[in-house]
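Every protein chain except one is present and positioned as in the full complex.
For chain A:
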Amino acid sequence: MAVWTFDGTFNGFLCLIHESALKKERPEGILRAGETQPLLFETVHTATDERLAASVRTALAARFSRRILAAGYYAFLSAMPEREMAVYRYFALAWTMGPRAAGLLADDRVRTVHEAGRAVSRERHRFLGLLRFSELGGVLYAPFEPEGDILPLVAGHFARRLGGERWIIHDTGRNRAAVYENGIWRVSAFRTGGPLPLSGREREIRDLWKRYFSSTAVQTRKNAELQRQFMPKKYWKYLPEKEPPAE
């Protein structure tokens, strides 16, 4: 019995699964390298091999469908505690049951992963709308603070949409960013030294948006509760339209 560790990437996780199948051993717990290690357990580290990961991915999809693989991937990106073990158990079940496993909504191993995955997918959809870019010296920069690790899930959308631009989508909570240039995006470590100053032109466009935002509301139908239901306060931090008025 041991706690297994990996580098925190989904590919690393797939390699860990491969290792476990090879040794016919189940991990007692799965941790990301760098997380606090429990003292009483022996730890085993699995190295990440991208090529191996790709073939594990193919094998899993062939055995139990791409749908289950995707559900597991989304849950892996969630903020659920012990998500790695949850996805591990889900994949293990699907490995024996095949594609039918996705239908077992009453089984906790399935339900937990599907719910976590759905939350990630909901948050992704929300941010496709709520992400806000500012133009800073020829680059569009969008900070956000998602609960799930959704950077890789939103980047593709903006690569299609803003294909001719250079942009940075910055997960300020995880200090990582997707950086897009010349048709390719990459996720890497990223930090800024505090809030970035806006140009006069940028301020102007922001003001236009804020003016539009207030003018388009029908005052006789005011409904703050409904507004918060769709756009909870936790998302307001980087929304210009919810910026407190300037002094």
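Keep this in mind: contacts are C-beta pairs under 8 Å (C-beta built on N, C-alpha and C of every residue); 3 or more make two chains touch, one makes a residue touch a chain; residues count from 1.
The rule is simple: contacts and distances are computed from a predicted model.
The chain not displayed here is annotated in its UniProt record as "Putative DNA modification/repair radical SAM protein", chosen from "L-serine ammonia-lyase", "Putative DNA modification/repair radical SAM protein", "sulfate adenylyltransferase" or "Alpha-ketoacid dehydrogenase subunit beta". Here the missing chain is touched by one residue of A:41, A:95, A:133 or A:190, and it is A:133. When the omitted chain is restored, the residue from A:2, A:54, A:70 or A:217 that touches it is A:217. Where chain A meets the missing chain, the touching residues are 105-106, 125, 128-135, 140, 142, 157-158, 160-165, 205, 207-209, 211-227, 229-231, 239-241.
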